[in-house]
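Pasting a structure below so you can have a look.
Some chains omitted; the rest stay in position.
Chain lettering (A and B) follows the sequence in which the chains are written, and residue indices restart at 1 in each chain.
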Amino acid sequence: MALWQKIEYEQASPAVRAVFDDIRATRSSDYINDVWKVLANDPGLLERCWSRVKTVMSAGALDPLTKELIYVAVSIANSCEYCVGTHSASARAKGMTDAQFGELLAVVGLASEMNRIVTGAQVELDERYR
Amino acid sequence: MALWQKIEYEQASPAVRAVFDDIRATRSSDYINDVWKVLANDPGLLERCWSRVKTVMSAGALDPLTKELIYVAVSIANSCEYCVGTHSASARAKGMTDAQFGELLAVVGLASEMNRIVTGAQVELDERYR
């Protein structure tokens, strides 16, 4: 049994409820992803994680969909199934098409392949890029 | 000493020269990155790698800059310094601003942090995403 179980809104402390309320308001949805219910076991950790997700993933010099694509790509490379599952759903909700998803997978696959081949071939960075 | 040394255009076989010529034409630049000179030790590997980079990284459902950002993100997560160095330069050449680079790093950092926290907290994928 995982050390931390999910904490539902009804059982939650006021500090946790405040975060859950903000998640619902920000996402315009009543649904709270399970990750937040689990992190509610440490209200400080929950609050810091959520506030950064909210800030970093919102529109800036990069648009929200591009940020989701980058987030999914990193989650794949770090082998986090939960994050791939939830953030590919977020990307889809933000407009990612099947064709874009296919190209995302193709780029992630190509980069992973070239990363390893370059490391294996022990290529040193070109003088001009140093 | 690395097993494979760089092969310059002048020393290269016709098959390798054909790839080098295509790289130059595609990039509208005489410069050949060192990775290609090293992979020239196995002309078949060189050809297959280059042709896929050319195909996968060109404009499609995702634009070339978005693809470069994803490529850089994956290369960071896979710890390939060479690839980070060369592809962040490519992204810059395709128009990436300092603000976009900062946001790229922020998203890659956030995803990596959340990937690990989710794995550590052993969060199972929500019923609705299965």
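We take it that a contact is a pair of C-beta atoms (placed from the backbone, for glycine too) under 8 Å apart; a residue touches a chain by one contact, two chains touch by 3 or more.
What you see is a predicted model; the values in this text were computed from it and never measured.
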Just want to confirm the stoichiometry: 2 copies shown, so how many copies does the whole thing hold? 6
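Rule of thumb we're sticking to: only the chains that are shown with their structure count from here on.
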Chain centre separation in whole Å, for chain B relative to chain A (CA means): 21
Can you check the complex and tell me which residues of chain B touch chain A? 2-4, 31, 33-35, 38-39, 45, 49, 52-53, 56-57, 60-62, 66-67, 69-71, 73-83, 85-87, 89, 97, 99-100, 102-104, 106-108, 110-119, 121-126, 128-130
